[in-house]
Structures are given as structure tokens and as C-alpha cells.
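Complex shown without one protein chain; remaining protein chains in place.
On to chain A.
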Amino acid sequence: MGSPVPVGEGSPGASVATSTSPGLRAPTRRGTELVMLAFAAGLVTLALILVELNQERSLSLRILYLGLAYLGLFACAHLAVRRWAPYADPAILPCVALLNGLGLVVIHRIDLALEGTVFPDGSTWDPVAFKQVIWTAIGLLLFAATLKFLSDHRTLARFGYTFGLVGLVALMLPGVLPGFIAPEINGAKIWLRIGPLSIQPGEFAKILLMVFFAAFLVSKRDLFTTAGRRFLGMDLPRARDLGPLFAAWGVTVAVMVLQKDLGSSLLFFGIVLVLLYVATERAAWVVLGLGLFTGGAIIAWKLFTHVQQRVANWQDPISRYDLIGGGYQISQSLFGLATGGIGGAGLGAGRPEMIPEANTDFITAVIGEELGFVGFAALLLIYMIFALRGLRSAIAVRDSFGKLLGGGLAFAVCFQVFIVVGGVTKLIPMTGITAPFLSYGGSSLLANYILVALLLRISAAARAPQRAPKPKPQQPAIADQHTVMVERPK
């Protein structure tokens, strides 16, 4: 670690070795990160071995190579962090690596179980684990690129409106484009099909819009607290100050609802609410937001049959077991979780393939079934560590935009986990959303790797030693100074 490494914070000349203030020099903890990454790689390899054994496939050196390749991928990511964000939080990347690796193993496990299955429409199961490996590689490339080209997260704030506009367009694109480019899959029209690839622009739009909201709120922050009228014991900002925000918020959530992407609309609604709360420091916004949510939810429930279905499935999945769009999926998820019990069936030894969408929205149920409550709780705690480390970075970073964006990103991950896991375990109605880093799906993975890169960038800014303040010119006490003759202008 002694080699000169450029430090973030836009000071290309400075390096760890030549840092001006030894007392402020913080450890980078990159070594810790590497050890934890190796640990994650070990766990993932072990998980893969268990799956192969329990599915009664012959073990070969291939697994070792796969494990090493996986370790290699994340070692590259580690090097990228080491080079471009050396002070980044050391726990975040290992958490992501473990989640991503576990996701790959489970996706592979579902592939094995459904191998050779012929569906009623005559198609056969198409293994997807390899595709997800490619997506992971691309995701890590994107991750490294973000770290390289975004040397200071504050740069993003300058393009707030641009990002917002691009985000909105990306979000709406699948909705307005014709069916051959933007097909409707599982009732939601949120995909774009370009050649062999399907992408969900909405996943990226989420991050773009978050940047916009954070930038917007930071720039207008003072106005919220000063100008405006008092209403119900609360200082409301002027409409023209908050107008763009509410417009973008409303449009976003409306688009998602119309695309029948309930999970995303709920997620996004929550994220903006939290950004608003953090920026204004007014709890009243949360109350107002929850009121809006309740109203919106009731209206959506009255208007849309698919919302009514989800609620009914949540209330009593068994009585709707045999209905189309009924409680079969959530029931299977609960059967799996309960049958797994405390210790789980063992990786590869359960029957999670009975759950429809086992490798996407319901992937956490697979882990709950095969690793049991113990594994399920561990999974939730990994997510919590990840999100809390992100939040800690947001608290520690010195600029408002970084705080707001970092807090928003960390909350986004946690809230998304809450929505999907809550749905899978029947805590809340199932809304259909991916589990970050676990679920099969390229767009979600890529977007989340950008999210992680942003969080690491912010955490690097928070943990990097501050540049020593410029030494003030030494001046003698006023009494000791020479008397200066001031000449009158002539």
C-alpha cells in the first residue's frame, strides 16, 4: 500500500505517501476489503459445490475455476476501487460480491432444476446463469468506469436537470414505443428489446431521477425554509419552488403505475419522500407523504383489478390458490419458506423451482427455503450492513448533495429489499420487484452497480483525509507592525 496512489477529492498531485498532515492520514482499509472479498468468494464457491452435490452432478475442477474466475472479477473491481477511490468504505464491495455471487449460484441452481422442462406452450427452459455472469462482468466494468470518470460526485449536481429529463424520457420510453420494441411481459410494459437484449430503462431512470431530486433539493434548500406560507402549522414553500419536484415525482409514479410496475412506483415514491424529508428536515413531509400514499393506494385499489388481485392474494393466498393470477405463487413461496424451517433444506436440496419466478422476484424465497431462517436472516443482515454503511458515508460526507444522494441511494437499497422480501414473506402485498444483486436481470444489476459506485465515491469523499487548510500568511501582532505611512492622493 506504499505505492503512490492518486487520492480522490480532485487532488491528483497528492498521494498517501506525501500527504501533508500525517495526523489526519486515515487508513484506506483496502486490505480488509480484499480479505473480505476472498471470504465472500470462498462462501460462494462452497455454495456452488453444495448445489452441484445436492443436484447429484459430478464435481469437477470446473467449479474451482468458476470460483477463481469469480474471485478474479471482484479482484479487478477491488483494484479499480484501490486505484480510483482508495478511501472508499471497505465493507460495501464485499457485501455486494457476496450477494451477487449467491444470486449467481441460486440462478444456476434453478437452471439445473428446470433443465429440460417443457412448458405448456412448447418452449423449453432456457438456462440463464451464464447470461447473468456476463451481466455481472458488464456491471463491474460499468462500476469501474463510474469510479474512473466520476472523480467527484459533486460533478453530478451540475447536470441535475439533464439527468432528470433523460430519466423521465427513459422511464416513459417503453410505454410509448410500439410492442415489437417494447413488449409487454407478465403484464408490465417496462422492457425495451434491442436485438437479443432486453433492458429495463426504468432501472437506470431511477438513479438518474434520484440525482436530479438530490441536486434540485440541495439547490433550493434555503427557499424551503424561508419563503412561503404557513399552512396547518407548517411552512409550505412557494409552489414555483417545489413545482418541478412535484411534477417530476407525480409523473414518475404515474408512469410506473400505468405500466403496472407497482413495486417500482412504491419504491420511487418512498425514495423521493425520504429525500424531501432529509433535505427539509421537516417530519411533516413524511406525514403528508404517507397521507398521499394512503389516498393513492386506495384509488389504485379501486381502479385497477391487478391491484385488487395482489391485495386479495396477500390476505388469503390459499383460498385463491387455483385462480389465474391468484395465490399460487405466494403460497408456494410460503410453503418453501416454512418447509425450509430454521435450518433449511440445504442448497440444491429443496424444491424452490415450484415457485414461479424463482430466479427473479422470488429469489429470496429460494434462499429462505434452502438455507432456512438462519440463511435468510443472514441475507437480510448483509443487506442491512450494506445499506447502513452507505448511510454512514452519507452522514460523514461534508457536502449537502453528497449527503442527500448517499442517503437516498442507501435508503433505496433497503426499501427495495423491504418491498420484495416483504412481498415474498407475505408481510405486505407482493408488488413484483427485483432483489438487488440477487435476482436474474441485466438492467437491475447494471443499475445497482452504478449505485454502488456512487456510494463508494461518496464514502471515499467522506473518509479521505481533508486537504490541510492553506497555511495563513504569518503576520506579526498588530502592535509589532510597522507604522505605514499612507500618502494622500494628490
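One rule holds in what follows: a contact is a pair of C-beta atoms (placed from the backbone, for glycine too) under 8 Å apart; a residue touches a chain by one contact, two chains touch by 3 or more; residues count from 1.
In the analysis below, contacts and distances are computed from a predicted model.
A chain of the complex is left out here; the name its UniProt entry carries, from "Na+/galactose cotransporter", "Phosphate transport system permease protein PstA", "Cell elongation-specific peptidoglycan D,D-transpeptidase" or "Peptide ABC transporter", is "Cell elongation-specific peptidoglycan D,D-transpeptidase".
Note on the undisplayed chain: of the listed residues A:Y87, A:F268 or A:Y383, the one touching it is A:Y383.
Residue-wise, the contact with the chain that is not shown comes from A:L334, picked out of A:L334, A:L347 or A:I363. The missing chain lies against chain A, touching residues 274, 277-279, 281, 318, 321, 331, 334-342, 350-351, 354, 368, 372-373, 376-377, 380-381, 383-384, 387-388, 391, 394-395, 400, 403-404, 407, 410-411, 414-415, 417-418, 421-422, 425-427.
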